[in-house]
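Below: the structure, in structure tokens.
Missing here: one protein chain of the complex. Every other protein chain is in place.
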Amino acid sequence: MKAAHPWLRAHGARGDEDGWGQMDSYSPRTDLAIEAHEMARRRAQTVPGVEEETEALDGIRVSRVHVRDRQGEQALGKRAGRYVTIEVPGLRRRDPDLQQRVAEQFAKEFERLLNVPEQASVLVVGLGNQQVTPDALGPKVAQRMFVTRHLFQYFPDLLDEGYRTVAAVSPGVLGVTGVETTEVVKGIVEHVRPDLVVAIDALASRSLNRVNATIQISDTGIQPGAGVGNKRKALDEQTLGCKVLAVGVPTVVDAATIANDAMELILVKLKETVPGNGASQIFDHFSPQEKWQLIKEVLDPLGNNLMVTPKEIDEFIDDVAEVVARGLNLALHPSMTMEDASQLTH
Amino acid sequence: MKAAHPWLRAHGARGDEDGWGQMDSYSPRTDLAIEAHEMARRRAQTVPGVEEETEALDGIRVSRVHVRDRQGEQALGKRAGRYVTIEVPGLRRRDPDLQQRVAEQFAKEFERLLNVPEQASVLVVGLGNQQVTPDALGPKVAQRMFVTRHLFQYFPDLLDEGYRTVAAVSPGVLGVTGVETTEVVKGIVEHVRPDLVVAIDALASRSLNRVNATIQISDTGIQPGAGVGNKRKALDEQTLGCKVLAVGVPTVVDAATIANDAMELILVKLKETVPGNGASQIFDHFSPQEKWQLIKEVLDPLGNNLMVTPKEIDEFIDDVAEVVARGLNLALHPSMTMEDASQLTH
Amino acid sequence: MKAAHPWLRAHGARGDEDGWGQMDSYSPRTDLAIEAHEMARRRAQTVPGVEEETEALDGIRVSRVHVRDRQGEQALGKRAGRYVTIEVPGLRRRDPDLQQRVAEQFAKEFERLLNVPEQASVLVVGLGNQQVTPDALGPKVAQRMFVTRHLFQYFPDLLDEGYRTVAAVSPGVLGVTGVETTEVVKGIVEHVRPDLVVAIDALASRSLNRVNATIQISDTGIQPGAGVGNKRKALDEQTLGCKVLAVGVPTVVDAATIANDAMELILVKLKETVPGNGASQIFDHFSPQEKWQLIKEVLDPLGNNLMVTPKEIDEFIDDVAEVVARGLNLALHPSMTMEDASQLTH
Partner (left out) sequence: MKAAHPWLRAHGARGDEDGWGQMDSYSPRTDLAIEAHEMARRRAQTVPGVEEETEALDGIRVSRVHVRDRQGEQALGKRAGRYVTIEVPGLRRRDPDLQQRVAEQFAKEFERLLNVPEQASVLVVGLGNQQVTPDALGPKVAQRMFVTRHLFQYFPDLLDEGYRTVAAVSPGVLGVTGVETTEVVKGIVEHVRPDLVVAIDALASRSLNRVNATIQISDTGIQPGAGVGNKRKALDEQTLGCKVLAVGVPTVVDAATIANDAMELILVKLKETVPGNGASQIFDHFSPQEKWQLIKEVLDPLGNNLMVTPKEIDEFIDDVAEVVARGLNLALHPSMTMEDASQLTH
């Protein structure tokens, strides 16, 4: 009986680095600008360099965060630009009417950020690992795109008829391909030469009620470290040479966030209960490093790869991928109707 | 635009009861007798009515918990009987040699509890929902069984050759079939008339290091409330009229357990830090009801349906189902060799 | 190096009997009464004991074959009863409007055959092997049923509100479970005690244009040998003790049918070409046995398990399962609207 390959034993079969990474303190992880803004506002009354407006529609809440400058960037840890968040608590209830309305609202918000000529060509990039349920959003949306790029040589009039040139690829993830996603995407971009890249990705949220119930659109591209896995290196105008819009849906919450929240909550309760200033100081005294140490103890030994999801994640991912794809198809092809979009998206 | 069906809005599309159930206090949920024993021993030095022995093999730890009587039942919250736990931290590393050895060890332990005549007929029942990754263990094992029942009429000599009569079904879950699992299984048992039922199920563990790295076998059948979903009503000798062995693998930890652990841990740290008896009493003063209330606040609004899993759950479930199925095929057919089992299991 | 298990080598890993079965002559296999009628009419001008009426709607053709008596049974090889066939060539084009209209038409035709009291309870049985794409129709429909049986104890008023008691199970196939499907279904029926069983199955058609474009409903139950696999023994009023409606969709054509058609066609062409009565007689002289022998030669060595399908079978099966499930949900619950059905079916 031979022991396992020694190299594997050290590095894991896939050679992925899991575990805790280089972090030495903790702040709850979020890929949503709206949550970063919430956290910043908890620390300080006003957050200079950041603007936010909110609109409530029937069961749909649209928030538009504008990170205006370097100051805003630092406060939120998000690059300057526009972030639109569509929150729909009912999205998990599988109501087709609501799904339809969300797709339409998504299309509207997306078009506002779109800002490319009518005949612009588009490459949709579905990021993430198709084989890992909560990370499969990107590939699932890419598969549902109404692609037209290959049709224009046979039907050149399509452009005039209001269809844009759309292509859609799923580049895979580093652990499976051995190639940085950015490299793969660059290679394809250099051949396809789109005017716009739309990058779709699964996100992590800080709040459970946003999981599978929120869509974020931004005009800043995708920065390193975003998403469930490590999709190192940016996908943005600088790296790809064309405008990049990013679309994301939080599909998980880090288990560390749950542990952190539980600790915070009990400290708050203790402060309310225990009288006297001295005690209160004690409860405040945990340093970020100490807290991070405690979180690690709770989640040991599986570390950073733990996620919290609802049991029905498999179904939810399919539903939300359908909504995003329908909205994108609607937004990308000016002459497409909602009815066409339903037909052409699956 | 019509609103969603009102009944749905109230009850959820599947009619499942999710949310928090009837619990009004919290103790971390576990389906493993070994963990229930650990928790009981933390509360009291000795746990009367319960015996445990442990054996360490190369990378595999086997624990045998024997709940001897009513006293033991109450201390552990587990029915009297034998519970064998095979713990293999390395199982998540996908080492085929180790997988093979675990299958063999499983077969040995299973045979010890088997205790049926050589020509006994067996029905394997794969519990759980095939469409929900961490709940799909049972159906995935059932599909991999080497079934022979239908062959005996054509090849009656098989019995003499050391093959048992084996059948395998996956009855589905209440939320999808509309029928209590127990009813479906009873109906099939009355027609198939096996001497033994082997029930396979996904479990919840209290500890992250046991997820997808532990197999429990017991001779007590399956009791209400066990497993990830609610598979109400027991599957045991009393309800089915024949011996029932249960095989389970923890595939998730409740998110509530993580929240609870984080709270516990910070209270312990505070006790160490804050001097004086008075403070210490404060930290002990949280009642189970209060703690449960805090946990709910952390996990609100998604409630009880939240689970913590490693990202690679999809792969892990397939691997562990293969190991269990191989071990079962080996144990159920006396003349099957390990090599046959590898061939016949997929 | 050990050779494969000898028993396996003789019987195949699953122990299934594949190959050619007991047939010693060939007539193209069809599970559709409408095709059996077509073939009978080709042999004789009139087919006594059989009536057929046809209705053409916009893109949908409904045929109602009534096998009236023993004479009709023998002519068609189908049991006496009613067979409704809904043919929709456009169904493969994925047009949601058309899909919706087919679901509605299906519901209407199904209700005509339904003939049970308003408060009747129903068990939907999804026949076939979930793991084999063209055989997975039954389980895929069963999973999409709006099941209510488990809700009535909590919400007894549902009956008055126009919802029937519906349960849905997928019993698996003999080769995987080791148990005759009929036995499993009987066991469940005896516990669930429905007033009506609806059995869903994938069928084989004789004609390629009917594949994934046709739905058959009949009030005769399901007879041995129907469907893609061998689901031996009948599911009908006699075996189950309650009314049985069968719903089927042809998802494949036997490869033998293609081979047979090619031979027939070339013989027809030769007759037209070669002058003289003598030659014509020669072309007619192939006995059914001889023709069967030739077909076997063409398909050797994979035999009877060969099927002809369009490449996109995976997508088609999902679509048609959705249409059937939506139609069934609509038909089974009197107060359900088409809109509700869309919402509740997935």
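The letters A, B and C name the chains in turn, as written, and every chain counts its residues from 1.
Quick note on the criterion: a contact is a pair of C-beta atoms (placed from the backbone, for glycine too) under 8 Å apart; a residue touches a chain by one contact, two chains touch by 3 or more.
Quantities reported herein were computed from a predicted structural model and do not represent experimental measurements.
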Sole contact to the chain not displayed, among C:95, C:111 or C:195: C:95
Identified contact with the non-displayed chain, of A:71, A:100 or A:131: A:131
Which of C:211, C:244 or C:344 contacts the chain that the document leaves out: C:211
Chain not shown: contacting residue from A:137, A:174 or A:294: A:174
Sites on chain A contacted by the missing partner chain, in the whole complex: 2, 4-5, 8, 11, 13, 15, 130-131, 143, 145, 147-151, 155, 165-172, 174-180, 183-184, 186-192, 339-340, 343-344, 346
For chain C, residues in touch with the removed chain: 1-4, 8-9, 12-13, 90, 93-95, 97-98, 101, 131-135, 208-209, 211, 228-229, 255, 258-263, 265-267, 269-270, 273-274, 279, 282-283, 285-286, 294-295, 297-302, 305-315
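What we mean here is this: only the chains that are shown with their structure count from here on.
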Same or different contact residues where chain C meets its copy chain B, judged by the half mark: same
Most distant chain from chain A, judged by the mean position of its C-alpha atoms: C
Length of the line joining the C-alpha centres of chain A and chain B, rounded to whole Å: 34
Distance between chain centroids, defined by C-alpha means - chain B, chain C (Å): 38
Where chain C touches two or more other chains, by residue: 339, 343, 346
